[in-house]
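Shown here: the complex without one of its protein chains, the others still in place.
Coming up: chain A.
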Amino acid sequence: MAPAKKRNVSSVKTAEKSAKKAKVDLSKTVERILESRKHANDVFDILESLQAEQEKEVISAVAACRELFCALLERKELFLGKLPGEEDALSGGYSAEDKYRIFMRHRYTSCVEILLEHLSHEQYDIKESAMCCLMKFAAGEGRHPLEDLDWSEHYSFPRELILALVDNLLSKATDNSLLISRFQEFLEMEDVRYYVMSSIRDNVGKVMEKNKGAVVPVYQNNVFTLMSSISMPNQESELTNFMVKQEGFLNAIRSSATQEHKRVFERMWLGFLKYKLPNSMYKKVLVILHDSILPYMSKPTLMIDFLTAAYEIGGAISLLALNGLFVLIHQHNLDYPDFYKKLYNLLEPSVFHVKYRARFFHLANVFLSSSHLPVYLVAAFAKRLARLALTAPPTALLLVLPFIYNLIRRHPSCRVLIHKPSAEDEPFEDPYLMDEEDPAQCRALESSLWEIKSLQKHYHPDVAKAALLINTPLSEQEDDISETLEVTTYELMEKDLKQPEIKSVPLEFETATRLLKGGGDVLGQHFCLT
């Protein structure tokens, strides 16, 4: 083992050495090439090492490329305008100078190609350096356009490079979220963001067309990551950070800079949401929709279709769609028929168990805060929530009980739910119809909230105390449910665990003799020790 190890170590060492040497060599080569055109052919060495196996070598080669081609761009030693073929260049009547430029331009394009390939490399470091290098090139090209400029105020941006970059970034096979988060820093720049957005739209359209609208989870995930990492500017004055500082762009979009931005943003999202999404993606989109998409759209009403479709799906997705719908109803005059009926039907046992419970109840609280709602509707909500409370965990109960009380407080005619003195004497069956979908037909007003009466026997002291409130007329003041929205079980537990001083702990007085004894012997009857 030992010698092998040694050999290994030595080989690693040599590799390191060679890498170092290569780096030195490469930088020397770059210097040489930049020094005189005699060494122009050395550029092949660099391109060769760019495709090498070893990570370090590649990275140093990328650095070398960046140095080299940036310098060349600076010196305008790359051919401008439409690039003739390599053979044509040799045969055509170009001067030696031009030939050199054409040659270098060809090397540049092949270098860019290799770098784009590297964007789907396994090694993150390579990906990252390749991306940075490409962005550097883009910046360089922006400053010294490779296209022929016919008129001076024309604005040129390396669109194709960005498009190619985005294409590769939005891989269909690998999850590029890390790289995308690195890319986010370039998105700070207004022009980059602008062109990236339009490229995304193009790309999405292309890819989804190809897949005929079928779900491509990895790809869509990448797209979503990239899109959600775009943070839109809030005001016009903020449009100052540009990668390419040219008068042209500013002039081109200044008149309606933000409007233009918003339009592109909107088109990008609509283009993305047009296609079928996996369920998890729906949730993700809906979570950020009201906060980071709707405000930046020029016409938020365009989202109505998407949101109504999501609302129809049911379950957690519907819950999430509520938020976006609320924004539309509230700020954009959306008229949604049967909104409350759907909301009523969203109330299922799982409502108390899902992750978005707090958000849902917050919104439901907002929706039901109007005092102009019909009594039957509010009563139906209260009754249904009470019925569902029979299966809810204590944290949800601590939320839903004050919720129901608030409903009754807002609509004093709902008080019959907890106080029906006329029918006191004769007992009757609960007339409420749980399976009825229409709140108008469910006969909730004829019922009473016996469920809360049952919850007075709940095992958790806080819940039992909260349920006891229906024994007396409710106070005028509404309970603030915002504090109880996000209580977790552990927090509830801590209330008991972290009691500062316990006067004296009551103990069990029945002497414990066996493990499985006591407490009615339930465990002992069904299970044994061995």
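Keep in mind that, in the parts below, contacts are C-beta pairs under 8 Å (C-beta built on N, C-alpha and C of every residue); 3 or more make two chains touch, one makes a residue touch a chain; residues count from 1.
Here is the rule we go by: contacts and distances are computed from a predicted model.
Engineer: What does the UniProt entry say the missing chain is called, choosing from "pyruvate dehydrogenase (acetyl-transferring)", "S1 motif domain-containing protein", "Adaptor related protein complex 5 subunit zeta 1" or "NOP14 nucleolar protein homolog (yeast)"?
Structural biologist: "NOP14 nucleolar protein homolog (yeast)"
Engineer: Can you tell me which of A:I313, A:V366 or A:V522 touches the chain that was removed from the display?
Structural biologist: The missing chain is touched by A:V522.
Engineer: In the complete assembly, which of A:E35, A:E53 or A:E429 touches the absent chain?
Structural biologist: A:E429
Engineer: Go through chain A and note every residue touching the omitted chain.
Structural biologist: The missing chain touches chain A at positions 348-350, 353-355, 387, 390-394, 417-421, 423-430, 434, 448-451, 453-455, 457-461, 464-465, 470-473, 488-490, 492-494, 496-497, 499, 502-509, 511-530.
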